[in-house]
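Got a structure here, written out as structure tokens. Questions coming.
Here the complex is missing a single protein chain, while all its other protein chains stay put.
Note that the chains are named A, B, C, D and E in the order they appear, and that numbering of residues resets to 1 at the start of each chain.
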Amino acid sequence: MKLIIAYIQQHKLKDVKQALYKANVHKMSVTNSLGCGEQHGYEESYRGIKFEVNLLKKVRLEIAVNQEFMQQAIDAIVEGARSGEIGDGKIFVIDLVECVRIRTGETGQKAIG
Amino acid sequence: MKLIIAYIQQHKLKDVKQALYKANVHKMSVTNSLGCGEQHGYEESYRGIKFEVNLLKKVRLEIAVNQEFMQQAIDAIVEGARSGEIGDGKIFVIDLVECVRIRTGETGQKAIG
Amino acid sequence: MKLIIAYIQQHKLKDVKQALYKANVHKMSVTNSLGCGEQHGYEESYRGIKFEVNLLKKVRLEIAVNQEFMQQAIDAIVEGARSGEIGDGKIFVIDLVECVRIRTGETGQKAIG
Amino acid sequence: MKKKIFVYGFLLLMLFFSSPVFADDVSAAAVDAAKEELQLNVNIVWTCIAAFLVFFMQPGFAMVECGFTRAKNAVNILMKNLMDFSVGSIAFFLVGFGLMFGETNGLFGTTLFGMHGTSDGASWNWTFLIFQTVFAATAATIVSGAMAERTKFVGYLIYSFFISLFIYPIFGSWAWGGLLDGGGWLEGLGFLDFAGSTVVHSVGGWLALAGAIVLGPRLGKYAPDGKPKAITGHNIPLAALGVFILWFGWFGFNAGSTTTGEGSIGYIAVTTNLAAAAAAVTAMFTAWIIMKKPDASMALNGALAGLVAITAGCDAVSPVGAILIGSIGGVLVVLSVLFIDGVLKVDDPVGAVSVHGVCGVWGTLAVGLFNMDSGLLYGGGFKQLSVQMLGAGTAFVWAFGIGLVLFTLISKTIGLRVSEEEELKGLDIGEHGMEAYGGFQIFNTV
Amino acid sequence: MKKKIFVYGFLLLMLFFSSPVFADDVSAAAVDAAKEELQLNVNIVWTCIAAFLVFFMQPGFAMVECGFTRAKNAVNILMKNLMDFSVGSIAFFLVGFGLMFGETNGLFGTTLFGMHGTSDGASWNWTFLIFQTVFAATAATIVSGAMAERTKFVGYLIYSFFISLFIYPIFGSWAWGGLLDGGGWLEGLGFLDFAGSTVVHSVGGWLALAGAIVLGPRLGKYAPDGKPKAITGHNIPLAALGVFILWFGWFGFNAGSTTTGEGSIGYIAVTTNLAAAAAAVTAMFTAWIIMKKPDASMALNGALAGLVAITAGCDAVSPVGAILIGSIGGVLVVLSVLFIDGVLKVDDPVGAVSVHGVCGVWGTLAVGLFNMDSGLLYGGGFKQLSVQMLGAGTAFVWAFGIGLVLFTLISKTIGLRVSEEEELKGLDIGEHGMEAYGGFQIFNTV
Partner (left out) sequence: MKKKIFVYGFLLLMLFFSSPVFADDVSAAAVDAAKEELQLNVNIVWTCIAAFLVFFMQPGFAMVECGFTRAKNAVNILMKNLMDFSVGSIAFFLVGFGLMFGETNGLFGTTLFGMHGTSDGASWNWTFLIFQTVFAATAATIVSGAMAERTKFVGYLIYSFFISLFIYPIFGSWAWGGLLDGGGWLEGLGFLDFAGSTVVHSVGGWLALAGAIVLGPRLGKYAPDGKPKAITGHNIPLAALGVFILWFGWFGFNAGSTTTGEGSIGYIAVTTNLAAAAAAVTAMFTAWIIMKKPDASMALNGALAGLVAITAGCDAVSPVGAILIGSIGGVLVVLSVLFIDGVLKVDDPVGAVSVHGVCGVWGTLAVGLFNMDSGLLYGGGFKQLSVQMLGAGTAFVWAFGIGLVLFTLISKTIGLRVSEEEELKGLDIGEHGMEAYGGFQIFNTV
């Protein structure tokens, strides 16, 4: 089992969700995040002072999947989130040791989906 | 060392905290999250249009524990969060390689608690 | 590759960011979090009732690094965040299996930085 | 008003029949008639504007109550404030106004229902109606704050309707009926309540107390050992705005109660302002001493406490008297909040009982002390003070008594309190199916 | 106003030349002159205050529109409201007022541009100008709500300028020109629109409809299958505050339209309040029945619908008539919102077309039914009703027609709609480079 963490542009969430649905990944968790990456921030100006916002708003996805879904999940995220411009985001994958469905107490692979 | 990530219903946080305290787990971090799982969202209506809210508000817990506390922490979360209905949430466990207490610089197992 | 998760005091974020920059770590993601640790909460009072706020506001950093940057990233966080008082925070490290740059599709070590 | 019309009419008649009619006599009468007509217009303009200011207290209450409660119940609180005014306006027009100001059967008015018999158009009665409607709505809206975050919306609609229909008007007829066609036993005894510390605020406050008792405290308000826990408001800027709006509206409330556009309105504005200012200061310092920090919610409640306290005597106490009345009100409200919360263990999320009930009583009694004509401190003896006590006591018995009955009845029939799950999730989702702050991240559990 | 001055002037002259001059004759004239002067002062005070109240409707609109849309467009909506008032004030002073109230060439006024010929200082015209300026600004600001969250700021500035410059004034001259130096064909036919259900609200509403149609719906508003999706507002407390502010300001709007400080203002305040209250209640129940929950946004819009509906007839219908007009308005607005959203598939984020356009028409027709002099239900036959229909229809043709032309022109030239990416990221960043809630965590994507 893997845990996929993805940082994407806020306004791409809808597209990513759709792509994931098509890839049969229906479960995920979404968090707000500020990100600092290659994208150098846009300029806001406030009361006459321009300033570089270097913590940009991003959306963070957390998706737990069984091994066999991993690649298609990653592909779906890339498909939905890519615009080709800096700031598109990153995907991180880590190993998942255990998974429990609280409602039933099921564990492991059958708890994940 | 393990890192436990749990998604639970917002209004169960109090109960889960209590259960964890009883299980001698005193440390945790809490984040807001929107979740998409088997629970199919409730219907909000706004200005006459019903819409399915399919990103539901959840609370995300992150708890780092030593191996021997893992099972009792999981049990406590399940105990506090379970209502038996869809939407109760999930628990994910991952391996923790290192842990540092910033204040003292301690590392490893003694830093965790 | 490692994923570093750090919980720090909100008002130390600026210092930590600076320390990380000096250590050549330029990328990170920041989230709000409520934490419950050794720090016992301050007393707020509202309408005459003192209450202990035991979920304290923290900032959560997530930083993906290549192995060789790990130690200097941890040291930088400690340097920027330490005040010596309870509540300074914790650092957790986990193994990162994969990393994808969405824009280019690059994977692995070259995608991380 | 009415009296003046008779007087001038009488003068006119006298002048008409006096012979020989001298040129200047006639024109003196003409002058008086013109003056009377113009003064009436000035009074109407003034009283209407004052009524609008008092109307504006509705969003003041809405913002205070919304800001001092949690985000998950914000829509609900706003709907309550909107609806108590709407339902109340119609109920008061149809029935309440007649009960309060119609010709009385000794206990309540029996004419003027739906303004029956009042000609459409320019009559003073319409101005008086709009002014009294917004007063009735003030009494009704006080209750929602004390019962916030746990009351069923349907139950709220029902009791709010009854408050404007008869609970407020009948008590009102006893103290204020004589302002129009009625006449009540309390005013007959010399009870003084210029703008309504008792009639409006205490009545509202005691109804609120009854409601809060019948409902019981919010989940999590009291620890298992009975210690109160703080449930913090979610939007203090909104609450502060509400307090400022109330202060603004109160100038209409107090100075407008002259219903006459003349010199005393400036005086009343001064006493009202000084009392509020003094109370904000003393409440802040009281909180500072007791809780070590100048708590904003207490200072804001302090300003309101001062306003409630000066309401009864704003026209008849000295400016220094006003400062004293306010100062004591400011201390009182803090102690009262702590007492009700910590000792009585009644959960009043916004402090409505302390502000309106307790400080309303204080303001009413203060007239017995500080009234420059009849007050104890001005050598007037205990007479005024005892009448004031009687009035304040009657208000308590009436409003708290009827309140207990009404809320218990609702509770036993259609239910007064939402389910535990709904309370945890918030009434906005449960009762209205919507959120106050769509898109914002809020820790609902905190 | 003007007429009275002539009458009294005439009387004065007559008195002067009548001989022998009796002592009491002279003083009767003096009394009348003094009375006239004082009444003018009362009128000025009243009308100015009413104008200030109507000005205050600007933040009312701003808060409603801001609260009912998303956080990422909040700054943009506020800037629009600030700027339509600012640009409009100047355009109306320079041109609009003259078109509306100058001596007419049959179609529009041709004098009084920049108040030419009016002496600086005490003239009544200045009071009338400020009162009419805030009315013009109300019509202009209605449009921004329907076009929210997707309109280019530059495009907005331009059309807003034209509305105050000539679109509103020319229609206004037809119905209201006679209030000063002008005179229009609609008022000549007996068209009644006391405070502007048609002149202000419908005109604004139909312009809003034209704008919303030319713009097209917001991204994500309609699913591929055409089903409307809800895009929830981000700050309901702010929206509720806005509605209360509008209600407050509406007392100035309706009662102030007397421009005379006398008895009828109390009466108008009563009918206005009853209609709004009734509409809030019926809108809530309509929503409750249709959607199973008492939706707050519908109840709030209901109050506004009642206010719009009573605006035309507030001076001339009975209080019970006002309750009926409001009640029907409250039902209508809910059905209209559902119809426009679900059937016409026009995306109007705040319901401006339903509230101002549809209920404006209803209020105008209601005069033909409920007017106590000439209404159908009072035995006045169909005459008044048909004139009202003509007026409402003319407003639609004029405002919607010109609106379509204007918006299409802007759209084809400098562009009316922001880019897709800007719409997704929000107009605050795109158009103004700033955020409304710096530091707050907001899910922009929801």
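Operating definition for what follows: a residue touches a chain if its C-beta (ideal position, glycine included) is under 8 Å from a C-beta of that chain, and two chains touch if they have at least 3 such contacts.
Computed from a prediction, not measured in an experiment: that's the story for all the values here.
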**Contact residue for the chain not shown (choose from D:31, D:189, D:335 or D:376)** = D:31
**Request:** From the listed residues E:66, E:410 or E:424, report the one that touches the chain absent from this view.
**Result:** E:66
**Prompt:** Which residue numbers on subunit D touch the omitted chain?
**Reply:** 22-24, 27-28, 31-32, 34-35, 38-39, 42, 45-46, 49, 53, 70-71, 232-237, 240-241, 243-245, 247-248, 251-252, 255, 261-267, 269-270, 273-274, 276-278, 280-281, 284, 291-297, 299-300, 303, 318-320, 323, 372, 437, 440-444, 446
**Fill in**
Touch rule applied to subunit C and the missing chain gives residues 10-11, 13-14, 30, 32, 42-46, 57, 59
**Prompt:** Tell me, which residues in subunit E touch the chain that this view leaves out?
**Reply:** 23-24, 26-27, 30-31, 34, 37-38, 40-42, 44-45, 47-49, 51-52, 55-56, 58-59, 62-63, 66, 74-75, 78-79, 81-83, 85-87, 89-90, 93, 114-115, 120-124, 126-130, 133, 153, 235, 238, 241, 431-441
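Convention: only the chains that are shown with their structure count from here on.
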**Request:** Name the chain whose C-alpha centroid is farthest from the C-alpha centroid of subunit B.
**Result:** E
**Prompt:** Same or different: do the copies subunit B and subunit C touch each other through matching residue numbers, with over half of them shared?
**Reply:** different
**Request:** Would you mind pulling out the distance in Å between where the CA atoms of subunit B average out and where those of subunit D do?
**Result:** 47
**Message:** With centres defined as the mean C-alpha position, give me the subunit D-subunit E separation in Å.
**Reply:** 32
**Fill in**
Expressed in whole Å, how far the mean CA point of subunit B lies from that of subunit E is 52
**Complete:** Where subunit E touches two or more other chains simultaneously, the residues are 232-233, 291-293, 295, 297, 441-444, 446
**Item:** Numbers and ranges of subunit A residues touching at least 2 other chains
**Value:** 30-32, 94-95
